[in-house]
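Missing here: one protein chain of the complex. Every other protein chain is in place.
Now for chain A:
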């Protein structure tokens, strides 16, 4: 899971056209280089587009915004097929974009 921070978002915003293009290219290259291990990936629209539904307490409650308001937001994910955690860690270490990557096994 890719996690963006406020700082990272600001840095991205401050970039000029060519810098941003280079950043995107690095991501595209990462996906291309690791394509044999990546089974599926998705980038999510920014957190301000989120709507949250809370169930289980009578009527479902619909609210504007992500389920938790924080400085760190899940911005996408990639599903990878690897032998073990060390291999996943190696992939995560080479990720060129947002500063946090959470690794979880698929249940």
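Everything that follows uses one rule, which is that a residue touches a chain if its C-beta (ideal position, glycine included) is under 8 Å from a C-beta of that chain, and two chains touch if they have at least 3 such contacts; residues count from 1.
Criterion: contacts and distances are computed from a predicted model.
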**OP:** Between "Sigma-70 family RNA polymerase sigma factor", "Tripartite tricarboxylate transporter TctB family protein", "Phosphoserine phosphatase" or "histidine kinase", choose the name on the UniProt record of the chain that's been left out.
**Re:** "Sigma-70 family RNA polymerase sigma factor"
Subject >> Chain not shown, touching residues in chain A >> reply: 82-86, 88-90, 103-105
